[in-house]
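Omission of a single protein chain aside, the complex is shown with its protein chains in their original locations.
Letters A and B mark the chains in the order given here, with residues in each chain numbered from 1 onward.
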Amino acid sequence: MGFPFWILAALTVAGALAAVLLRNLVHCALALTVAFAGLALLFLNLDAQFAGFAQILVYIGAVAILVVFAILLTRSTETPKDGGVFSRTWFVGLVISAGAFAVLGWALLQSQPGLSLGPATAPAATVQQIGTALMGRYVLALEIVALLLTAALIGAVIVARHEREGTKEG
Amino acid sequence: MLGEGILKGLAETARNFAGSFVSKERLTTVEYPEERSPLPEASRVFPFLLYDGTDWEAGMRCVACQICEKECPPKCIYIEKSKDKKPDYVGKPQIYPARFEIDVSVCMSCQICVEVCPFEAIKMDTDFELSTDDRFGGLLYDRKQLARSNEYYHSIHPTEAAEVDARLAEEKAKVEAKAKAAAAAKAAAPPATPAATTPAAAAPVSKPAPNATEAESK
Partner (left out) sequence: MLEKADQIFILLRNWLVGFLPAGWQTAAGVVLGVIGIVAVFPGLFAITTVLERKGLGRIQNRLGPNRVGPFGILQPIADAIKSLTKEDIVPRDADAVVHFLAPVFLVVVVFMGFAVLPVGRNMVLVDMDASLLFYFAMGASTEVSIFMAGWSSRNKYSLLGAMRAVAQMISYEVPLLMSSVVIVMMTGSLSLVKIVEAQNQYSYGLPHWYIFTPWGFAAFVMYAIAGTAETNRSPFDLPEGESELVAGYFTEYSGFKFALFFLGEYLGMLSISGLGATLFLGGWSAPLAVLNWVPSWIWFFAKVMLSIVVFIWVRGTLPRLRQDQLMNFAWKFVLPMTLLDLVVAAVWRFMGDGLLRWFVCSAILIGVYVAAGRWGMRSKHFGPRSYRYAE
């Protein structure tokens, strides 16, 4: 846990907090992008090139843009002036997120005891190793994810088509 | 096949590209300040005042009748009449413009002043390089800046200038003949013909006046 880690961690947390606390929704989305970038840099800091660049490519290049598109296409970007930035069910949200965080933390701590104590000794995985692993040991998981994404894609196409035909008939 | 049209288009533009280096017909650009294409004879930009002879002040044809001033649609002409008179091209004493100014920035090159002028005193110039860095004084042309000789007029509009000269010569000859006839008549018989011609001659001159006042009242 060197000095770069703390900078990146601060950047990520600041981005995430800004994404929650800012008033303007597009600003929130851009702050979320900063948080994504911080995560990607954290991956790179851990010598995980593939994961880091994939994070940038997918999350900054696609997910952030989709979030922004969704915001612009659905509602006004400004939250109303009266009332705070939090919704009325903030307490429930807090509980759920705290629960999720606790489960993740617990899982992490259980999986590799002593990870946070000693320096990382795992060898840096090359892209080739990741590719071999994805095509060999984890091929079933990869295929299932591919199937899920294809189903989602087809579902999206059907939703878009259905709407158009409905307006034509009506 | 798909993409055939794109290749055809690329070939066409490549031909244009290469052709512009070798063929003068493809590259029609005239690089203006260094080379100029000849102006058509009927081109017009801005009016000037015509004078005969060499002295612009003495030979100025304008008699300050103010028709052009009144007809000018954007009202860019300003004329002040003189108190004294000087002889015109037929030798008749006429008043002359003490001030004659045109605002370049207002003039719209319509040529109406030229068409209404009964004395062939104002004509259109072809000089289009009128830009100046003085946007107030530099754009207001006075008498001296507007004066151009008849030779200059011949050099820019030869056909039109020849016609104008012929007409003026004819008129001058007519006037001279009339003067000669009047002198002869005065010598011979009581003057009957001049009295009959005077109202007819006066009519066209007085005609523009009502039009002008009408325009002004609008």
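FYI, contacts are C-beta pairs under 8 Å (C-beta built on N, C-alpha and C of every residue); 3 or more make two chains touch, one makes a residue touch a chain.
The structure presented is a predicted model; accordingly, all values stated were derived computationally and were not measured.
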**Study point:** Sole contact to the chain not displayed, among A:L57, A:L104 or A:A133
**Key:** A:L57
Review point. Touching the missing chain, which residues of chain A?
Key: 26-27, 30, 33, 40, 49-50, 53-54, 56-57, 60-62, 64-65, 68-69, 72, 126-128
Point to revise | Interface residues of chain B (partner: the chain not displayed) | key: 1-3, 6, 9-10, 12-14, 16-17, 19-21, 26-29, 31
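One rule holds in what follows: only the chains that are shown with their structure count from here on.
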Revision key, fill the gap. Between chain A and chain B, the Cα-mean centres are separated in Å by 78
